[in-house]
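Every protein chain but one is kept in place in this view of the complex.
Note that the chains take the letters A and B in the order they are written out, and that residue 1 is the start of every chain.
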Amino acid sequence: MAGLHKSDFANPVINWIDTRLPIFTMMQKEYGTFPTPKNFNYFWNFGALAVVALVVMIVTGIFLAMNYTPNVTMAFDSVERIMRDVNYGWLIRYVHMNGASMFFIVVYIHIFRGLYYGSYKAPRELLWMIGVVLLLLMMATAFMGYVLPWGQMSYWGATVITNLFSAIPVVGPGIVTWLWGGFSVDNPTLNRFFSLHYLLPFVIVGVLFLHVAALHITGSNNPLGIDVKSPQDTLPFHPYYTIKDSVGVCVFLLVWAVLVCFVPNYLGHVDNYTPANPMATPADVVPEWYFLPFYAILRSVPNKLGGVSMMFGSILVMFVLPWFDTSPVRSCRFRPIYRQLMWVLVADALLLGAVGAHPPQGIWVVIGRVCTAYYFLHFLVILPFLGKLERPLPLPESISRPVIAGGGGGLPGGAPAKPMEKP
Amino acid sequence: MADTVAPTAFDHGSPGDARRDFLKLVVGATAAAGVGAIAWPLVDSMNPSQDVLALSATEVDLTPIAEGSGITVLWRGKPIFVRYRTAAEIKAAQDVQMSQLIEPQPDSQRVKSGHDKWIVLIGICTHLGCVPLGNKPTDPRGDWGGWFCPCHGSQYDTSGRVRHGPAPLNLYIPPYAFESDTKVKIG
Partner (left out) sequence: MRPAILLPAFVLPAFVLIGAALLAVPARAQESETPPLVHQHWSFDGVFGTFDNAAAQRGLQVYQQVCSACHSMKQMYYRNLAGIGLNEDQIKAFAAAILVPGPADESGQPTQRPALPSDHFKSPFPNDEAARAANGGALPPDQSVLEKAREGGPDYIYALLNGYSDPPAGMKMQQGMNYNRYFPGNQIAMPQPLHGNDVTYVDGTPSSLEQEAHDVTTFLAFAANPELNERHATGVKAVLFLVFLTGITYALKRKIWADVH
């Protein structure tokens, strides 16, 4: 029988399946023996945590959808019914609601890892860009999901953000009417947001598959930012990283459980417990915390189209990042100047978040503009110039032999350096 | 330390491995318990919710029902017939020979002892599911004084037993209990 895969598994059932569809061989290769750099730190857990978050969100979302009604007269009440009458409905709802925050926390840290250690640089540019697509999909999903409970923030957040598209010249207002399915955010909008909110996570799953596939072609980056030179530099993914990721998952679930069970509404907004009222705008319309920096960028430009462009631009600039960073060195461990500027970027992002949380008045306007300008300065000016001007620290020979003199990483200072042997 | 081959955890035989295997077992078992603890709320969320359960029992006040007539109440989405039988109707139900019945069942098995003047039935014809007529004295009740199904002509007696087809079975009895002489709880 030509074309059948030659399977190495002894178990007859597994062998039968594997020769016809080599999923077991694939799992063994990609997650069993896959050579992974041995010097990962815990920043490398966050991709796996994001997958866990995605799975939990999909599962809880499906069970919520069994009881949710996407109609403007019933949506808020159906969520309350889930909270009160559906067995464990309060648990499923609070897990899903706080899960959005957990998902963004781990993805933002995952992105920080990529920025700090140069994981976006060649040959991982496409991997990085697929990641940016994933971020955009996540943001669309979260935006539409927040509308579904049909509270005041759901309604007015949807109104503000969909109205942004009217800034597009010529076709803008038409696009907004098309998005709404009417002349304001109303039932057609809610219904289609529900449909798309259910769909997009599965699109995320598909793009995630591409993300991981791209990763497995290039192999993972590592804290030193240098390539794997030999099998000595690596460990099989199982059991080393399966168990290390498990530790991370436990801590992740612990934080999530504390949020859900003790402070489930801490990250939310009280106004979303008031049913949507198209006649009354709340005093402040603010998105959830994970959108605050982008909201700040949007409002920092007094021109509507300018603000929209800058807001989307702040993410689009990530697409071109691999080509704007001219440094020959990947990891900030060996980039003494850029390392500090990375933390400045983090502070900038946090400050932008604070700006987004406050009404655009007084000092916050100034801070918002300065921080927005700095954000773009970092990616579009600092990165290309710094790469050429900065003198990086000397790179170690290999991951197994990172010890030259003093710092570095990997093996502790006292271990003797061993000559590399050919396998 | 072996330098030539990337070390794996699959080498067995050294003393530390027994402790590692035990630890693996404990971790695995605890994680499995955790998965079970997570799975149960999801499964239970699909069980009838509290608002559905609250309506799963219906109390019926019997005082407004006149002798010889019956009412229909809704229970779990189904019609329930509650009829106050006259002495003649009770006797007619009790005197029937089992051999005359399509689905033999004595009247005593279809009522609660001490309350045989009340017959409580699920008012769905066992043929194809229509709701038979017969609660009001002015309704057609069929030849046996019970209920008559207008869809295909099935007829039931005063005990709700089928006497003329095409229905194959007697009207079903829902779970019910008398809370007092004037109040019955269905479900």
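To be clear about the criterion, contacts are C-beta pairs under 8 Å (C-beta built on N, C-alpha and C of every residue); 3 or more make two chains touch, one makes a residue touch a chain.
As the structure is a computational prediction, the values presented were derived from the model and not from experiment.
S.K.: With respect to the chain omitted from the figure, which of A:W16, A:W178, A:W343 or A:F385 is a touching residue?
M.R.: In the full complex, the listed residue that touches the missing chain is A:W343.
S.K.: Which one touches the absent chain: B:A31, B:M46 or B:L128?
M.R.: Selected residue, touching the omitted chain: B:A31.
S.K.: Check each of A:V171, A:A213 or A:C261 against the chain that is not shown and name the one that touches it.
M.R.: Touching the chain that is not displayed is residue A:C261.
S.K.: Against the chain that's been left off, what residues of chain A make contact? List them.
M.R.: 38, 77, 80, 83-84, 90-91, 94, 235, 239-240, 243-244, 246-247, 250-251, 253-254, 257-258, 260-262, 264-265, 269-271, 273-274, 283-284, 286, 289, 292, 333, 336-337, 339-340, 343-344, 346-351, 353-354, 357-359, 393, 407, 412
S.K.: Tell me which stretches of chain B touch the chain missing from the display.
M.R.: 1, 7, 9, 16, 19-20, 23-24, 26-27, 30-31, 34, 37, 50-51, 54-55
Convention: only the chains that are shown with their structure count from here on.
S.K.: Distance from the CA centroid of chain A to that of chain B, rounded to the nearest Å?
M.R.: About 49 Å separates the centre of chain A from that of chain B.
S.K.: Where on chain A is chain B touching in the complex?
M.R.: 35, 59, 63, 66-67, 81, 84-89, 91-92, 231-232, 234-236, 239-240, 246, 418, 421, 423
S.K.: Touching chain A in the complex: which residues of chain B?
M.R.: 3-9, 27, 31, 41-42, 44-47, 49-52
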